[in-house]
Structure formats: structure tokens, C-alpha cells
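Removed from the display is one protein chain of the complex; every other protein chain stays in position.
Up next is subunit A:
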Amino acid sequence: MIRHLFKLIWNRKRSNFLLITEIFFCFLVLFAVLSLIVYNVRNYNKPLGFEHENVWLLTMRPDTDSTALNRQTLEQIIQRAKGFQEIEHVALTNSNAPFAFSQMNNDLSYGQKKIMADEYLVQDDFDKVMRMQVSHGRWFGEQDNASHHYPIVINKVLQQQLFEGEDPIGKLLPRNDSSSYQVVGVVDHYRPSSEYTAEEPGFFNRIHLPGNKNDFYGELLIRVKPGTGVEFEEKMVKEFSGIGKGWTMEVATLEKMRQNKAKMAKVPMIALAIICGFLILNVALGLFGVLWYNISRRNGEIGLRRALGASANQVYRQFIGEVLVLATFGLVLGVAFAVQFPMLQVFEVESAVYFIALGIAVGLIYLLAIGCAFYPSRQAAAIHPAMALHEE
């Protein structure tokens, strides 16, 4: 029977061409949208590597260009911050704090390998503020003050790309000047950009205020005690403004920043899903219409098949089967096209994402086909054989 259906569809390929192309394109769009969604969802389910609840980001912008002066004020502010009992820990960072719209990267090379990695400048207490765990080696500490090298903590992704099997601890990586970075620790994960983005190779570079007098850092991460709210925020900002007169200060919770980032990822996903939904609806209506039309056009054939010994149920199954075969033709083309993405690695995305999306898309297309064929096929099965033969 299946061979018969394939033959039938194949011989009618000209009249089925439009439907097959429609299914083909529908599949491709579905595949693209699902790839995006699967990619995002998979990322979402991976660990961020830090805890962002109860962490605030204080952004400070001085009103003068005098670094020396600003540095003094900054240190006073940090001192004051540590004095609040509502505040557990604070750490300065670069502008690329978690969930911030800012990025900084740097090339790291080891042996022949050169990797572009995200660079995060952080103070020693950053691990306490973000509640991060070092899985291998150690975090920054006072012992780094005497080091000739710049200590760095790297994430696992970077470790794997740069060192593969080797133990990275203690390894020296040349900097642009004649100095070197030295790896002191490894964290399993650090994915600060957004919950929906993949983890990139990255490393932490130490901010040691006494060690460099010329730099200013305007972002202070603050871990507050749970339950600390806006009242304290106002009080804190007021006091800080008293120290840094004329400075602009802004406080945002990392939770709020996370939501903003999430929105950025979700909006295109939702928009695409809606467009995709309309497209599928369109294809579904087309499919339904064509099937409906086909069945009325094929009354004679249905009557004949019944006369030759097909039961109503067999007619039903034949029509469902035909649609599945049609869908298969479209899907074979579509899958042949879609597998190029993982094979050629068009984007830097794990192949698994594509294969999952491919599987779901194939399943959905078959479901769609069956859904559209269900009612027309039942109609076909209900056709009275004598009437159908009579009409011809």
C-alpha cells in the first residue's frame, strides 16, 4: 500500500508540486525558528555561574577629569559602602558587569593557539559578591600583590579551547607588553551576557587599586542582605552623593538588568514565532483546501476503490497516507537542505541544536499534515460508493 501511495503521489508530482514546495518552505521556516528557540532554551537551562539576586550595580560618573581626585573619592565611597550593615560585599568591575550592555575582549595566546576571549576586570571580592566558586586553583587574593605577573581566573570554555587536556594553573600567557598573565584559577561557568546566550571563553583580570593609580572604575557591584529595598537604596545613594559631590550615580538591580536582557532575546523569538504561526496557518489552510478539493475531484476514484474492495476505513487511511507521503517528499527536500547547517557549521552553534530543531520541525509538519488531512479524509471515507460512481 505504501508503495502504491508513493507511486500515486510521484505520478501526480506535477499537480502536487505546489503542495510539496509549500511544505518544504514551511519546514524551513519552522526549522529556522525552532533552531533559534532550541538554541535559546538550551542556553537558558545551562548554569550562569553566579547568583544575581540581591546584587545591585552602582554606576558612578565623576564630573571632573582628575583621575587622582576621582580615585580618592572612589575609595572613600567603597569604604563607606563596606560600613553599611545592609551591604555584605562590594566589588568594582569594568562596564561589562553581568547583564550590562557592554563587552570587552582580548586575545589570549598559548603556544600556537590564539583565542579571542571576554575580559572581565574585577576586584578581589567579586567572587563573594557574585557567589562564584572556583573549581580548580584559587580566586584572587593578597598573595597576588607580590606577583610579577597579572593573575587571571579563566572559565572552563577558555580552558578547553586554549589548554585542551593540560593543567592551566600556573601557565603564563604573554601580554602585549613584555609582561604575562598567569592563570591562578578556573571557574566552571561564567555567562554574564544573558541567560539566552551561549557561554563564550572568558577570563577575569584583577583590579588591584593600590597597584595601579591611573585607572578609574565606575561600576560597583553591591551584594545587599536579602530583603533590602528601595529605602536603603535612596539612603545609600544620598550618602555616596555626599562623598562624590557632583557625581552622577545610578543604581540598578541585576534582576532588572536580567529582565531587560531577557526581553531582548524574547522579543525576536516571539515575533518570529508569531510570523511562523501565521505562515503555518496559511500552509494549513492551503493544505486543507487542496485536500478538500482533491477529494471532491476524486469522487470517481473513491467509488471505484470501494467497488474494488476498499473498506471505508481503508479509504480514510489512504488519504491520510497520501498526505503523509506528500509531506515526506517536502521533508526529504527540506531535511537535505537543513542538514547543511550543522554539516557546514554555518553559524557557531552546536549541531545538537539543529538536530533537535530538525526533529521537532519534522514532527510538527507531520502533525500539521495529519491535522489538515483528518477531516477531508473522513469525508472521503464517508462518500457513498454508489453515488460516487454515479456522478462520473
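One rule holds in what follows: contacts are C-beta pairs under 8 Å (C-beta built on N, C-alpha and C of every residue); 3 or more make two chains touch, one makes a residue touch a chain; residues count from 1.
Here, contacts and distances are computed from a predicted model.
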Omitted chain per UniProt, picking from "Xanthine dehydrogenase family protein subunit M", "Hydrogenase small subunit", "Putative ABC transport system ATP-binding protein" or "Amino acid/amide ABC transporter membrane protein 1 (HAAT family)", is "Putative ABC transport system ATP-binding protein"
Identify the residue among A:N11, A:Q133 or A:S147 that touches the chain left out of the display. A:N11
Quick one: which of A:M104, A:A307 or A:A352 touches the chain that's been left out? A:A307
So which of A:P62, A:G185 or A:P385 would be touching the chain we can't see? A:P385
With the missing chain put back, which residues of subunit A would touch it? List them for me. 1, 3-4, 7-8, 11-12, 300-301, 303-314, 384-386, 389-390, 392
